[in-house]
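Of the protein chains in this complex, all but one are displayed in their positions.
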Amino acid sequence: MEGEAVLLVEGLRTEFSTGDGPPAVAVQDLSFHVNRGETLCIVGESGCGKSLTALSVLRLLPRPYGRIGAGRVLLDGRNLVDLPEPEIRAIRGRAVSMIFQEPMTSLNPVLNIGRQIAETVMVHEGLPWPACMDRALEMLRLVRIPEPERRLHEYPHQLSGGMRQRVMIAMALACRPRVLLADEPTTALDVTIQAQILDLIRDLQRETGTAVVLITHDLGVVAEMADRVLVMYAGSKVEEGTAEEIFDAPSHPYTRGLMGAMPHLGGGHGTRLNEIPGVVPALTARPSGCAFAPRCSLATDKCRSEAPGLNNIGGSHLIACWEVNGGLPT
Amino acid sequence: MSSTQSLGTATEVVKAATRRPSRIGRMIRRPLPAMGAVLLLILISVSIGAPWITAQDPFDMNVVDRLQPPNETYFFGTDAFGRDIFTRTLYGGRVSLIIGVSVAVTSTVIGLIIGIIAGYFRMADAILMRIMDGLMAIPGILLAIGLMSLTRASIWVVIIAITIPEVPRVVRLVRSVVLTVREQVYIQAAGAIGTRFPRLMLKHILPNTFAPLIVQATYIAASAVLIESYLSFLGVGTPPEIPSWGNIIAEGRLYVQIAFWNILFPSIFLALMVLSINILGDGLRDMLDPRLARRI
Partner (left out) sequence: MGNYVARRIFATIPVMGVVAIIVFLMLRLSPGDPAAIIAGDHATSDEIAEIREHLGLDRPLLEQFIRWLGQLVSGDFGVSIYMEQPVLGLILERVEPTLALAISTMIFAIALAVPLGVIAAWRAGSWVDQTIMALSVLAFSVPVFLIGYGLVMGFSLALELLPVQGFVSISEDPIGFLQHILLPTVALGLVYTALLARITRATMLETLNEDYIRTARAKGLAEPRVLILHALKNASVPIVTTIGTGLALLIGGVVVTESVFAVPGIGRLTIDAVLQRDYPVIQGVILVIAGVYVLVNLAIDLTYSLLDPRIRY
């Protein structure tokens, strides 16, 4: 479903102070947008900064060290980076919600489910408590939790992982946010439950029109859910495009490496998985030039000395690479 | 699992980003533990070196000079018997040191032995822990006071009386370490191939008890110094002939309104010693194992 951009991130730079040295940059000059009702998947290995990107949007970076060094995060035109604290709090859980990877520990163990969901409603919409609890019940139904009336008064430890994640989703959607940031929501769940949760997210998205930013390292999830894809490496965007563009024609060497590293059905016994040689550079040891160059088979001296910008290689397909341009003029 | 783990990247980022200075480096950066250690050293030195610092005799009574405020001859003034408080305070430090160290060492050793037995032998465990629970149910000072009432007072009796209430906590600590280590697979494996108990103990269990015990012993020393002073203050501690800080204060309390220096100086020294030992304990704890911050 096409629409205008609900969330627009421009030139985001997230950094961590290192005591006496220069700050370590975790996310570098990142720009992307999400349209109404669409799902953008941000893909990358651990350490590429995708979680931090989501946290930066809501300004939930770990307190003393992390900060947004530069860039804008525009929600319907308002820049979230500059907002005073009370206003960004009004955004969190209301206009933009986030769900996290660990359903087992992301819910408060000493408060019952109903209270945790209703709390969001009370704080943001100021309704009287009974009305908030009604909404909580409604949300539990929406996320298809069986016996919702009973669950309302239960505690997180009485629920399974999959159900807790549903509760998280219920909490996140309780105030009808415009954008849902989902940080690896299914990584910690069983495969079968994963599928259920992903289906749930997709169905809810259709019903509510919420834009979803789905962060994952699992290309399978991307294939399932993405309308558009953003590939990150070492804090920067290396490739972006629609799901078709990315899966039909993966262009950046890193993306191709990721695709190639996926196990295929029918590969037969003894087929080796193609690894990408090398490891993700540590934050403080990022090379100048293209961050992927040390691991790239196509790397040239230019790659190693100068960081490539983003080039459009067709449609909405962008990559950051000196060597690959799909044969199209840049 | 905590927030830092699930953030994964963020922790690694922060860890990679924040260069972690060496342990000594960290200690120098946080001045407090270092200051505590220095203060303690000073106190220890002046106590041990008392005979060289002051020419006066702590028992020497000059009734003519009684209850004088601090002056050139008597730096901290004199007490009701004309004794120099400065000298007595310095000598009092020795008593506190002896008691602090003795109680710490004794309770640690006894607690270690009992704790290992309790942790390793199930049958002994039940009985021993009940006894420890019972001991812990009696507030330390009360138990010490009760014990003191049994015989004639002497430094040894005081040491024993203060040690006994401190043992259960050490036992608990050691026992929990032993229980944890026992569960580790490699211990069970070692036992399965017939490694004998003493060897298991030395190689695996004892090293794990080392850090928490050192920290605990430090706190016990501080507590012992304080408790001895309370006991002496109440009249049931160190025999009155011996100049311990508590005794000096006990004798001086009658004159608090007219000669408060009797109480002031020993109290300050007492506070400084306990403070420095506690700070040292905190520093050791942070250095050796910050997780202990919750348990101790």
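Letters are used for the chains, namely A and B, taken in the order the chains are written, and counting of residues starts over at 1 for each.
Just so we're on the same page, contacts are C-beta pairs under 8 Å (C-beta built on N, C-alpha and C of every residue); 3 or more make two chains touch, one makes a residue touch a chain.
As the structure is a prediction and not an experimental result, all values here were calculated from the model.
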item: Sole contact to the chain not displayed, among A:Phe100, A:Phe292 or A:Trp322; value: A:Phe100
item: Given B:Gly140, B:Pro212 or B:Pro243, the one touching the chain that is not displayed; value: B:Gly140
item: On subunit A, residues whose C-beta touches the chain left out of the figure; value: 58, 60, 64, 89-94, 97-98, 100, 102, 105-112, 119-120, 123-124, 155, 157, 168, 171
item: Residues from subunit B at the interface with the omitted partner, ascending; value: 1-4, 6, 32, 130-131, 133-143, 145-151, 222, 226-227, 229-230, 233-236, 249, 253, 256-257, 260, 263, 267-268, 270-271, 274-275, 277-279, 282, 293-294
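In the analysis below, only the chains that are shown with their structure count from here on.
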item: Distance from the mean Cα position of subunit B to that of subunit A, given in whole angstrom; value: 52
